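Missing here is one protein chain; the remaining ones are kept as they sit in the complex.
For clarity, chains are labelled A, B and C in written order, and residue numbers in each chain start from 1.
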Amino acid sequence: MGEQSSIAFSITWGERMPNTVSELSKQWYTTSFRVRYQETDQMGVVYHANYLNWFEIGRTEMIRELGFTYREMEEEGVLLPVIDLNIQYGAPAHYDDHVTVYTRMIDFSPLRIYYEYEVRRLTGDDQNSLTAVVEEGNLSGERLVTGSSRHVWVNKDWRPTRLDKCVPKLYDALRTSLLGGKE
Amino acid sequence: MGEQSSIAFSITWGERMPNTVSELSKQWYTTSFRVRYQETDQMGVVYHANYLNWFEIGRTEMIRELGFTYREMEEEGVLLPVIDLNIQYGAPAHYDDHVTVYTRMIDFSPLRIYYEYEVRRLTGDDQNSLTAVVEEGNLSGERLVTGSSRHVWVNKDWRPTRLDKCVPKLYDALRTSLLGGKE
Amino acid sequence: MGEQSSIAFSITWGERMPNTVSELSKQWYTTSFRVRYQETDQMGVVYHANYLNWFEIGRTEMIRELGFTYREMEEEGVLLPVIDLNIQYGAPAHYDDHVTVYTRMIDFSPLRIYYEYEVRRLTGDDQNSLTAVVEEGNLSGERLVTGSSRHVWVNKDWRPTRLDKCVPKLYDALRTSLLGGKE
Partner (left out) sequence: MGEQSSIAFSITWGERMPNTVSELSKQWYTTSFRVRYQETDQMGVVYHANYLNWFEIGRTEMIRELGFTYREMEEEGVLLPVIDLNIQYGAPAHYDDHVTVYTRMIDFSPLRIYYEYEVRRLTGDDQNSLTAVVEEGNLSGERLVTGSSRHVWVNKDWRPTRLDKCVPKLYDALRTSLLGGKE
């Protein structure tokens, strides 16, 4: 594991860490970017498959915020493919919109992860007040798309694996980060 | 319908709903192609968002088989955006695999369309025996991914529209093709 | 044209503006982002076509830095399609790399624009010192890919158009921004 993960091992959490799944699920992690021209289609809106790429960016940046990177996970020999996903399209994003992906984990175990997402369009005021982590109920911007996805840990041979057996250091660190060490 | 889909909130179903859904749903339309290099990712498999593109190809070719094209629909002033979608990932497709998308309509009205999909990997024997339309229970190849999507008819201003009012010729033809003229 | 372009009209340039193409070409505009998982392929590197998307992002952000947006240009009825492009691949970018696209205009007329690009991989130190505009010879990071592209102004009917006749306000503002009002 690279240098960056060492950041996670030195994290010391305060006393009021979420220690249950329902508390865990209250926090959203944010990442923002502009819509690329390549992401539009001839309807003049973002092509619907691109929101799945954005969900992935949301996961990537949430993990980074927790002190890890997907890249390091893969270098440790574990992959995290999606096993199912659903998505609801409310209103379309347009070229050059400033969008934010809100991402949170709503379940986490040695075997799998369950994520939830909201994609929102931000105005100038929203952008200025956006923080890396947002409490439930405080999401800003116009909600465009929502979704969720489930993932399992697999090894390089694409077989399901228990993260706590396979890469215990990573599992412990994720658990500590997400649940404050309590199960 | 998902709560989040604001497009669809105002839709109220008419009285003359199709009542032959079970017959309609028996037939699958097929389209086949090889996996492109660009569709793979560094896991060595097809990136998960690409299956949504493939579902779209399935819809396009099903409509063509029925005697229409999406292109003509758009030229008539109607669009058919997706309002929600779900997808289950069973096994990954790989570069250069010969895959078939099986597509069918499981609901159809003047207001909306509900599609279902299976993506399967075909071997040489499967490929030779593949026909444009396949009865339920006769799908060949290894099932990789399944999914479904709901769509509403909207006009150029992105507002829900009744296909039977807006482009009656198209509606009648679709109904005739799909339901054999019976409602 | 939206609010943002008014920024450009109020720009007052200092005395030492570039007034020839060769001076114009000395400045590079920068934009940075992380490589997306979706952009990798099974070689474990960024799929080669994606650099063209990145060039586009470079153009978009350069124009924004000058006080305009592509979105506004399209709303004014002018498009700027690429007519030719070349690209040299030196070393590949990888997933999660922090890359910077350096973009500059090396020619500009009422009829066309000629851009040049460098894609570079930045380390932590490079990232901290990166500015929006960089003088020639001061590019930081490891050079991965270089390229250039030519574009013509066309109208909504896809016919070449003189920007100074079609949208003189935009032409004057661009010329002022880029050449300091001198030709």
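Side notes on the structure shown:
As a working rule, a residue touches a chain if its C-beta (ideal position, glycine included) is under 8 Å from a C-beta of that chain, and two chains touch if they have at least 3 such contacts.
From a predicted model like this one, the values you see are computed outputs, not experimental measurements.
Touch with the chain that is not drawn comes from one residue among C:N50, C:T69 or C:S177, which is C:N50.
Think of the hidden chain as still there; on chain C it touches residues 42-43, 45, 48-50, 52-53, 56, 74, 79, 81-92, 143, 145-146, 158. Remark: the residues of chain B touching the chain excluded from display are 33-34, 36-38, 53, 56-57, 60, 69-71, 94-96. For chain A, the residues touching the chain absent from view are 37-38, 40-45, 47, 49, 95.
In this section, only the chains that are shown with their structure count from here on.
Look at the contact of chain A with chain B and you find the same residues on each copy: over half of the numbers used there are shared. Comparing the centres of all chains, each the average of its CA atoms, the largest separation from chain C belongs to B.
As a whole-number value, the distance joining the C-alpha centres of chain B and chain C reads 39 Å.
Remark: chain A and chain C have CA centroids separated by 31 Å (rounded to whole angstrom).
Chain B has its Cα centroid 29 Å from the Cα centroid of chain A.
Of all residues in chain A, those that touch two or more other chains are 53, 56.
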